[in-house]
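Read through the structure below, which is laid out as structure tokens, and then see the notes.
Every protein chain but one is kept in place in this view of the complex.
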Amino acid sequence: MTNAQQFYVTLLLIYLGVDIIAALGLNLQFGVAGIMNFAFIIFQSAGAYAYALCTLGPPGPGNLLGAGFQTYFWGTSLPFPMPFLVAIAAGALLSLVVGAVILPRLRGDYQAMAFLVVSLIATGVATNQIGLLNGANGLSLVPKPLNDQLQLSFFDYGWFYLGLTAVFCLIAWWFVHRITSSPLGRALRTVRENEQAASALGKDVRRLRMLAFVIGGGLAGLSGALLVGFISAWAPGSWTYAETFVYVTAVIVGGFGSNLGVIIGVLLVPIVFGELTRFLPDVGQSGWIDAGQFIVYGVLTLAFLWFRPRGVFPERRVLYARPMIAKSTPASASPEGGAPP
Amino acid sequence: MNLLPLFIGFGLVTTAVLAIASVGFTLQYAVTNVLNLAYGEVMTVGALTAYVVNHRGGSIWIGLVAGAAAAAIVSLLLNRFIFGPFARRGLKLFGMVVVAIAVSLILANALLIIAGSSNFSYQFDAGPTFRGLGMILSTEQLVVIGIAVVAMVAIRVLLTRTKLGRAMRATATDESLARACGISVRRVTDAAWLISGALCGIAGVVLGMSVTGWGVFTDQGLLITIVAAAVVGGIGQPYGAMLGALLLGIVTSMVAGYFDPAYRDVSAFVILVLFLLFRPQGILADVVAQREVVT
Partner (left out) sequence: MESGSSNGLLVVQNLHREFGGVVAVDGVSFSVPAGTIVGLIGPNGAGKSTVIGMIGGAIQPTSGSIRLEGKEISGLPPYSIARQGLIRTFQLSAEFPRLTVMQNLLAAAPDHPGETLLGALVGKRWWGAYETRLVEQARGLLERFRMSGKENDYAGDLSGGQRRLLEVMRALMAKPRMLLLDEPTAGVHPSMIGELESQLATLRDEGLTMVMVEHELGIVERLCKVVVVMSHGKVIAQGPLAAVRAEAVVREAYFAG
């Protein structure tokens, strides 16, 4: 494999890792708890910007990293892995604020609309308030984590970063899996299935929703940090409302409520469908490939919603093991085997 | 020079376009309970159709009719083949918003491929500029306001004096009751989407007339402003949409004029969010409720 091909593969796999973490977060909010978070991308973005602000250093003429040509409201330089933790906190905190306002008050289509509009407001403010996050140009020259310390070649660093992404992916997956395969995950699902009945059985629906929302937001923030840590630039064009839709398509196609399902969804939608189009010849209007991608995403969503709303890999039916021995034998009744609740 | 009337003047043009558009939007919601987030794209279809006609030698007026017709047909097809079937099925978890956004993205990007991202403009003779009451308005802008007034009157006549209009109001209030009274809900729904689609197309053409250049945009500033107008006035109420359009047209123009033109759309977004959170039934809600109790 040539160096360029190798780099392309690592980049693709890093995108996959980032998208997996993001999709696991969205799945927790959307697939498991039933929150129609059409503002999802702004939480990924919060993490990305937070990461950038924690590594670019304070804005000002002395800053060699480029504060000379980019203005932002605050900055600092934190050592690895602090910026990642700050990014998670940023996503979680923004979720706390937005969720506290929207979740108690709205349901269904109105909730979806409110999130969508919040996303648009965020894009509008970030684009137009130049001094905040450098406006439409966004932030760039974000340093790659541990780059100076490791002194690897460009291509070897790519492999290192892939490893880093994989580690974060595994941690994120473990965290989410513990939740969704536990009675807590079951409780979250009751909120999705019938909020009123869940309340009538003693579930604090408000708290459960916020929990899913904030954790999902933290994961989104982590994915943003991982993304910007490698591609080193982040601008409003990277996080339009349509990007939320790409993740939503991945969740629908893959299988909402199922962690493995959304991983497959992410593999199919942004990675396979998204990247395959790269190999199409660039004929006709310029930019028609990007436009074509969104047409495919839209059609996929409609097709799956109509024909297979549970996705390629639906949420598993949970079974409980029966005791192997007669009831007269006490403690050796086996607890539930491999099946999560 | 006092800028306020100037901005109100611009506000009136914005209001005119908004009024036509949001009445159409709210009619669709009234009859099918769908927030048609692909509405902006259908406006563009109308505008592009008029452009094609216009640049083949047709006058802008024929273009207007062609645009209205094209948008009406597209709207009808959207409801017949996408919104209607999904609504009947009932999307429990995902809601119609996902469907609407999907349609919007498909249409917007298809139009982008077909029409490209460059700007278009209509060809018609520019008339004189009028100054009065502190406002400055070109002929086109006055015509736009005029069309809006005509359209609003036409809608009012339709709703209050025609059989179809009454059937539409009945269906919007209580569909099963309307059906029980012998109203063909399917025909009424089709008619509602054709009419609202025509309004949508007219709004698109008229918007194109009132600006120097327009194109296939993928930001949703105009759509959300339309939704805001509809929600502020009370979603599903045509008169409410007119009131909402007036308020939003003026407020956004004032924000653009006095504060920052870049925040024109954002101000509409903020208004919509605030209403969704704190007064989703809109301004007119109590008024309408009282009317229903009396009759």
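Per-chain residue numbering starts at 1, and chain names A and B are given in the order in which the chains are listed.
Definition applied: a contact is a pair of C-beta atoms (placed from the backbone, for glycine too) under 8 Å apart; a residue touches a chain by one contact, two chains touch by 3 or more.
Note that this is a predicted model, so its numbers are computed, not measured.
Of the listed positions A:Y8, A:W159, A:F175 or A:F313, the one in contact with the omitted chain in the full complex is A:F175.
Note on the undisplayed chain: of the listed residues A:L184, A:I289 or A:V312, the one touching it is A:L184. Within the set A:F154, A:F307 or A:Y320, the residue that contacts the chain not displayed is A:Y320.
Touching the omitted chain from subunit A are residues 175, 178-179, 182-187, 189-190, 193-194, 196-205, 211, 257, 315, 317-320, 333, 335-336, 341.
FYI, only the chains that are shown with their structure count from here on.
Centre-to-centre, using mean CA coordinates, subunit A is 34 Å away from subunit B.
By the touch criterion stated above, subunit B contacts subunit A in their complex at residues 35, 82, 85-86, 89, 91, 93-99, 101-103, 105-106, 108-110, 112-113, 116-117, 218, 220-221, 224, 227, 260, 262-263, 265-266, 269-270, 272-273, 276-278, 280. Of all residues in subunit A, only 34, 36, 38, 101-102, 105-106, 108-110, 112-114, 116-118, 120-121, 124-125, 127-128, 192, 240-242, 245, 248, 252, 256, 284-285, 287-288, 291-292, 294-295, 297-299, 301-302, 305-306, 309 touch subunit B in the complex they form.
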